[in-house]
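The other protein chains are all here in position, but one chain of the complex has been omitted.
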Amino acid sequence: MNNDIIKPENLVYTKTPVLNDNPMHYCPGCSHGVVHKLIAEVIEEMGIQEKTIGVAPVGCAVFAYNYLEIDWEQAAHGRAPALATAVKRLWPDRYVFTYQGDGDLAAIGTAETIHACNRGENITIIFINNGIYGMTGGQMAPTTLEGMKTATCPYGRNTAINGYPLNITKLVAELEGTRYVTRQSVHTVAAVQKAKKAIRKAFENSMEGKGTSFVEIVSTCNSGWKMSPAKSNEWMVENMFKAYPIGDLKDK
Amino acid sequence: MKEEIIIAGFGGQGVLSMGKILAYSGLLQGQEVSWMPSYGPEQRGGTANVTVILSDERISSPILNQYDTAIVLNQPSLDKFESTVKPGGVLIVDPHGLSRMPERTDIQVYSIDATEEATRTNNQKTLNMIILGGYLKIRPIVKIENVMAGLKKSLPERHHHLLPINEKAINMGMDLIKKIN
Partner (left out) sequence: MSEEVKLMKGNEAIARAAIRCGCDGYFGYPITPQSEVMETLMEEEPWKTTGMVVLQAESETSSINMVYGGACTGKKVMTSSSSPGVSLMQEGISYIACAELPCVVVNVMRGGPGLGTIQPSQADYFQTVKGGGHGDYKLIALAPSTVQEMADYTVKAFDLAFKYRTPVMLLADGAIGQMMEKVVLPEQRPRATEEEIRANCPWAIVGKPASRGRNVITSLALKSEEMEATNIKLQAKYREIEKNEVIVEMHNCEDADYIIVAFGLCARICQKTMEMAREKGLKVGVLRPITLWPFPTEEIKALANKCKGMLCVEMNAGQMVEDVRLAVNGKVDVQSFGRLGGIIPAPDEVLNALEKLVADNA
């Protein structure tokens, strides 16, 4: 192979240094890695690495702190918005964000989510919604779709038994305290670019004192869903997007 | 000097604030003081009581089972506290609302028609100050000027115009109290 073409002027892509070289523990095809990269790029582009504080959840993304070169706190299950509330109020000139999955944010942490948003904490909440508990092995999440099979609803989510998929993003958009509520995905190049813009906007908002920014990323969990990454993306578009349509829910 | 007092009555009669004014007065004349209230829903209408201790020395227990003085303003409080007055001690009652008078003979029992007087002057809120005046007549443990200064401290500034009415009530209490045994 001819290495002559490796010259600065030929560089077309470089990984942001905010994302380190630690090998990620996420499954191949998982959306987490892409979202991590987008956050890292936004931090680099905004030049706020020294001023950004992340709060990691419990769930697959508990190890988010291994990959982004910023200061991190790791919360108890569901409590990330409470930690972020305190951090932002004690360090008001820092960019503070939580990174949470659907179980963390919309089941055990529902109260913390709703109340942080209702108080209008000037933080960013990144919400990864893949409709399943990944880390504990594919159990039902609050956002699991009707009929969708998981380890704890092996015959499909039955609303008579399990209730309905929780559209928490819609709920959060209703609250006076939220400023920007959007739902994005990262399954295509175009979607990735839009998601990145949304994340950047959310981060920028957090210095304006006008309320909480909430970015849902409808995601896949190919191991939990027991599908190939490609098939997962198709399934997500066909099914998840119906329950959780992509787009801005609120931008004020 | 050490005076251990229980003040008891219905919530709303100003039991807790009477104790507070006494405690403030003691503080202002350099005494050790403690004010231990019963607390909870009784503050809103049930039976309330407060233990106040004024002492020249450090106060050990703020909780007592015997008192130098008991001031009782309703029947349940009389039933509960009559037996807790130390022999030779003082029991002050407002006969209004009592279905029986105190029975003990080994203590000094005083009566003060404070509720009646407060009603007559159309100033229910001075009830506790009338009683405080009566008490201080019997047990002059704090100076009236310190009581007034204590009252000033425990009242929010917007109520300071009420100070003269309260002083008048204290004086009235001193006149009204009478020994009944």
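By written order: A and B. Residues from 1 in each chain.
In the analysis below, a residue touches a chain if its C-beta (ideal position, glycine included) is under 8 Å from a C-beta of that chain, and two chains touch if they have at least 3 such contacts.
Here the structure is a predicted model, which means the values were calculated and not measured.
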For the chain left off this view, which of A:A61, A:A75, A:I125 or A:L249 is in contact with it? A:A75
In the whole complex, not just what's shown, which of A:T16, A:S31, A:T52 or A:T150 touches the removed chain? A:T52
Residues of chain A touching the missing chain are 49-53, 55-56, 62, 65, 68-76, 79, 82-87, 89-91, 94, 111-112, 114-115
Absent-chain interface residues of chain B come out as 20, 23-24, 27, 32-37, 39-40, 59-66, 153
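We adopt the following convention: only the chains that are shown with their structure count from here on.
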Calculate how many whole Å lie between the centre of chain A and the centre of chain B, each centre taken as the average of the chain's C-alpha atoms. 63
